[in-house]
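Shown here is a partial selection of chains from the complex, left in place.
Chain lettering (A, B and C) follows the sequence in which the chains are written, and residue indices restart at 1 in each chain.
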Amino acid sequence: MKPDFREVGLKESEYRAIIKILGREPNTPELRILGVMWSEHCSYKSTRPLLAKFPNTGGAVVQGPGENAGIVDAGGGWGVAFKVESHNHPSAVAPFQGAATGVGGIIRDILAMGARPVATLDGLCLGDGNSAHTRSLAEGIVKGIAGYGNAVGVPTVGGKTIYDGCYNGNPLVNAMCVGIVPLDSVVSSKTAKPGQLAILVGSRTGRDGIAGAAFASSELTDDTRSSRPKIQIGDPFVEKLLIECCLDIHSRGLIVGMQDMGAAGITSSSSEIAAKSGTGIVIRSDLVPLREENMKPWEIALSESQERMLLIAEPENLPEIERTARKWELECAPIGEITDDGLFVIMDKDEMIVSLPAGMVGGSCPVLPWPSRKPAEKTIMQRTAAPSADQPGYILDQLLGMLGDPNLADKSEIYHQYDYMVQTNTVIPPGSGISVIRIRENGRLIGLTMEVDPWKCDIDPFTGAAETFLKALRPLWVSGAEHLAMTNCLNYPSPENPENFWVLSRSVEGFAAVARDLVCPVVSGNVSLYNESTGSRILPSPLVGVVGLYEKTENLLRESTLRDGDLIFLAGTSGATLNGSHLARRTGMEPISTPFDYLPEREVAFMRSALKTSRENLASSGRAIAGGGLLISMAKTCIASGRGIRLDIPVSAKLPELLFGEGGARALYSVPPSCENQFISAWSGIPVIRIGEAGGSELSMGTVMNIPLHHLEQIWRR
Amino acid sequence: MKTSVVVFPGSNCDLDVVHAVRATLQTEASLVWHEDSELPEGTELVVLPGGFSYGDYLRCGAMAAKSRIIGAVRKHAERGLPLLGICNGFQVLTETGLLPGALLANRSLSFICDYCHVRVERNDTPFTCMYGKGQVLRIPIAHYEGLYFLPAADLDALEREGRVVFRYCSPEGDVDERFSPNGSLNGIAGVTNTRGNVLGMMPHPERAGESLLGSSDGAVLWRSLHKWLEGSLGK
Amino acid sequence: MTFLVKILIFPKEGVLDTQGKAVARSLKRIGFEALNDVRVGKYIQVWLEAGNEAEAIAKAGSMCGELLVNNLIEDHRIEVERCGL
C-alpha cells in the first residue's frame, strides 16, 4: 500500500511541491526516496540559507563546502581534507554501533576526496558526568570509536568531551576526520559524464538503517525508539580494505569520481553525483550484491549498509577495478551508468521503478523557512554564592573541586583506549589543548583543535559561538601554528521552535563573523537538529574543528615543558568573566546575557604576538587559557610537566575573576629569564604580567594556597 | 638488511615498519602480500606487523596464521633467520605455534594505547644485541589482547630456558605486577623460540623511532638486527 | 541447588555478522568449501543457585534482558542443567 506522505516524513507543502515539479503523483518507491532525500539530514532544508552566511573561500582554501569534505593547501603540493559529522541519534539508541559507524562514515567522506585518512578526532557531549547511565553510555560510545578507529588504522589523535545534564537523553557524537591528498589528484563528484559506469565497491547490501536519515531528522520519542530502522553494524576490517582498495584504484587513474554511501546509501551517492555533474544516472537494483533475500528495489536504493563506495569510471577500466577489488576481497559490481537525460532512474531488470529529476533527488529541495524569535533576556547575574577571595580556603576549594569535575578532569581513561599513534606521525597526542601530526610527505606539521561550549552559547549564541571558535584558534597560535580553515557541526534541538531557530541563526552568525574577521574560512561541516527527547533538549552545541599549519617543526611550542627558574607570564587582555564559567556553574550563579565582548582586533593582535613568541623561541612552554580559567590551566601545566609554580599575585576582590574567569584571548607562558625582555617586547600593546616562577613541587600562592603536585594530580585523575 | 613485511588483510602497522626500517638503516624494506607463497629473494628479516588481521574476529592472529605466506615464513625461521612479530604479529606467531603461549584480553578489558617501560632481559639475540642487558626502554603499546598466557609448567620451563626477552617494568627497571599494563604473566612483553631467531613482542619498536614522536628507543632494535645479520652472514 | 545455565547468544537474522563473514571466508580458504553460512555468537555459562529449574531459567532470562544480550542485534537461547546431583 502506498504510504501517506507524512509517514515518509514529508510536510504537506513539500508533497504539493513534488507533485508540481513532477506534474504527477510520485509512486511508492519515489515517495519513499523523496521522503529520505528531503529529510533535514540529507537536504539541510532548515539551514541552507544560514550556511550561506559562512565565508568559504580565500586563504588556503582549495575546496570549500559542496564536496564530501573541504580541502586546504598544506604546502609542497599536498592538501589536507577534513570534515566533521554527527552520529547523534544512532549513538543515543545504540552507543557502540552508533559511534563506530559514525567514525566509519566520516572516514569514507575523506576517502571520497581521494585522500588517505590520517587522523580522526571525536567530539562527545555526554549527560551528567556522575550518573551511572552516562557512564555506561559513554563506555559504549568510547568502545565503539576505539573498536572502529583502532582496527581501521587511523589514529584518533584528539577530540573534546563535555558533560552536562542536558545531554542525558541525547548524547552527541561528532567525528572529524583529516586526510591528505596530492593537490593534483583531488577527486570530485562533479565530473561524471554520460556513458561512464557507476560501480559499487565494498560490502554487500542488507536492510540496515533503511530510512535512517529520516530517523535522524526527528525527535526521539518512545515511538521512534521502537520503530527504529534495523541497526547498521560497522565492519572496520572491511573499511580498512576499502580504503586501501579505493586509494589503489585512484592512484592508478582508473576513476573519474568517487562518492561514499552514507545516509540514504545508493540513492544519495548516485543522485548527488548526477545532480552535481549535471547528468542523469540509471541504477539497476538487480545488480547490487545483496546480503539478504527478497529486498525490494527501494530498500536496496535506501539501505545504509556500511563500508560501500560508489566509483565512477570509464567502462574500459572496469576489469582492472574488479581485479583490484578481488585482491582486497571486496564485492564489486557495476550497478549503473551515467546518462544524459538528467533523470535519476532505478531499474529492476526491465521494470522502471523510479524516474525523478536528479536535481530533485540529489540537488536541493524547497527551503523550510522556520520562524525565528529572540528569547526573553536572561535574568541579570545574581551572585547566589558570592565568591570572596579572602574567605580562607575558598580559592583552593574551588580549584580542587573543579579539577575533579568530569568536565575538567583527566580524560585519559577515554583516549588511552584509542590508538593515537598508528601511522607514526603523532607529534602531540591527546591530552593537550591541541593535537599535532606530521605530514611525512611534505615534512610539515599540522595542528588540530576541536571545541564546543554550550554554556556560553546558551547565554548568548552570537558571542558564545564566536568564543567557541576562538577557543579552537588560540591554542593553535600559542603553539606556533597559523590556522588554515575550519569545519563545524551545528548540534541543536528542533528548529521548529522559533526561539531555537533564533539561537541557531545567531550562532551561525557568530561562527561566520570569526571566519571572516580572522580569515579562517568554513570548508565543510554538518548539521544535526532535533536533538531532543521527551522532556529534555540539548543546549545549543555548535562544535568547531580547526586545522592549522606550522611553518617549521622547530616552531612548535608545547604546553607542559616548564623548566625550573622559568618566569611565568600571563599574556592577553583581562576580559575574562565568571559569566558562563565553570566556577559560575559550580557555585550556582545565574548568568547574564552577552557575557563577552567579541573584539576581533584584539584576537588578531594576540595571534601576532603568540606566533612571534613561538617563532623566536621566546618561551619554554605556552598554553592558551580555556575551560576553568587561569588557575586550572596552571594546575594542568604543573601536573603535566611535573614541576611546581610559585604564584605571586596580590590578593584583591578581583581574584576570583582573574583566577577562574573565562573568555578572551589569554595565554600562560613560561619564559627563561634570559628571554624576558624580548618576550615582553613581543607582546607590546597587549597586557603581559609576570605572575610567578616555575620550580619546586607545589602550586603555591602566598598565604592563599600551597598544594603539592601529587595531590593535585590525584584529584585531577579522579 | 633485506626486510620483508607481511601484509595481511587488516594489517595496519605494515607501512610504519617499512618507514622505521628505512629511516633507521637507510635500507630496503618491502611489503609481501599474504597470498604470496614465497618471500622476496634474499629476504633476511621477516616482520609480521601489528594491526587487526582479518579483523581479529575469531581470535587474534588465528586466521592470519592460516595464510598462504605462512609456509614461507616458517621456512625462513627454520633456516635460522630472524623473524619478528609485533603486536598482532606476535599473536600470529603464537597461533602458528612458532612461539609458545597465547595472548588473552587485557586485565582491564580495554584497549590500551600508551607508553610503557620494558626491561631488556637478554641482549644475546639478533633483535637486542645492541641494547644493554637490563636496559629500560620507553616504548608504546596499543592492543586489546596482550596478556601473555602459558600454563604454569610451560611458563616455568620458558623462564628456565631464559626465553623472555622483554618484561614490563617501572621507569627504574623494577618488575612488578603494578607495572604490567595488561596483566601479562610474569610481566612478559616479548618471548623468543629456543633457537633465539623468532621474537614476538607486544610493544611497537616502529613507533619509538624518533624523538619528535616521543621516543627513539625502538630504533636500536633495527640496528641490532642489521649488525647481527652482517656478523652472522659474514658480510 | 546449583544449576549450570548455558546461554547461547547469536546475531539476529538480517543483522550484519562481521565475525561470521570473516570466519566463513577463512574456513573456505583453508579448504572447507561445502559451507553455506557461519554465524559467530557468544556462549556464556553461569553457575547459579536456584530453588528449581524454572527459577534458574527465569533468573537467566532476566540476566539476558538486563545485561548479557543486546536485543537490538542479538537473539538468545537458554539451556539449564542441574549440577552435582
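Everything that follows uses one rule, which is that a contact is a pair of C-beta atoms (placed from the backbone, for glycine too) under 8 Å apart; a residue touches a chain by one contact, two chains touch by 3 or more.
Keep in mind it's a predicted model, so treat the numbers as computed, not measured.
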item: Composition of the entire complex, counting every copy that the file contains; value: A x1, B x1, C x2
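Everything below uses one rule, namely that only the chains that are shown with their structure count from here on.
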item: Euclidean distance of C-alpha centroids - chain A vs chain C, Å; value: 38
item: Averaged-CA centre spacing for the pair chain B and chain A, given as whole angstrom; value: 36
item: Multi-chain contact sites of chain A, meaning residues that touch two or more partners; value: 235, 237-238, 329
item: Contacts with two or more other chains, residues of chain B listed in rising order; value: 54-55, 57
item: Contact set on chain B toward chain C in their complex; value: 54-55, 57-58, 63, 66
item: In the complex with chain C, residue positions of chain A that touch it; value: 93-94, 97, 203, 206-208, 230-233, 235, 237-238, 291-292, 305-306, 329
item: Residues on chain C engaged by chain A in the complex (per definition of touch); value: 14-18, 21-22, 25, 70, 72-73
